[in-house]
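A quick write-up on the structure given underneath.
Omission of a single protein chain aside, the complex is shown with its protein chains in their original locations.
Let's look at subunit A:
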Amino acid sequence: MQTLSFQFSAGQPAQGRALVGCVGSGDLEVMLEPGTSGTLAIEVVTSVNGSDARWQQLFQRMFSEQQMPALNISIHDFGATPGVVRLRLEQAMEALADD
């Protein structure tokens, strides 16, 4: 198990919370909470060691496409592929919007 931290610039804090995903191989759990204004903070607990650079790349690609609200994102990863991570993050953002 390894814990990784990432930070990106963001807008105003988001409203509400969201929890999506599933504990199980090839999947992940994503929890969103309002963050500190201007900061998108992500913490990833993963069973896959040495994956820092791949997470960084994935987040960079995702969050450069759009201005994100300030959030604390907590991810519990069980070896999910980038496609699954992206989908779960989108699902979590949508759940936040519906909240």
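Rule of thumb we're sticking to: a residue touches a chain if its C-beta (ideal position, glycine included) is under 8 Å from a C-beta of that chain, and two chains touch if they have at least 3 such contacts; residues count from 1.
The rule we apply is simple: contacts and distances are computed from a predicted model.
Asker: Can you work out the missing subunit's protein name as recorded in UniProt? Choose among "Phosphoribosyl-dephospho-CoA transferase", "Molybdopterin synthase catalytic subunit", "Tripartite tricarboxylate transporter TctB family protein" or "Transketolase family protein".
Answerer: "Phosphoribosyl-dephospho-CoA transferase"
Asker: Out of A:Q15, A:S47 or A:Q67, which touches the unshown chain?
Answerer: With A:Q15, A:S47 or A:Q67 as choices, the missing chain is touched by A:S47.
Asker: In the full complex, which residues of subunit A touch the absent chain?
Answerer: 20-27, 47-51, 79, 81, 83-84, 87-88, 90-91, 94-95
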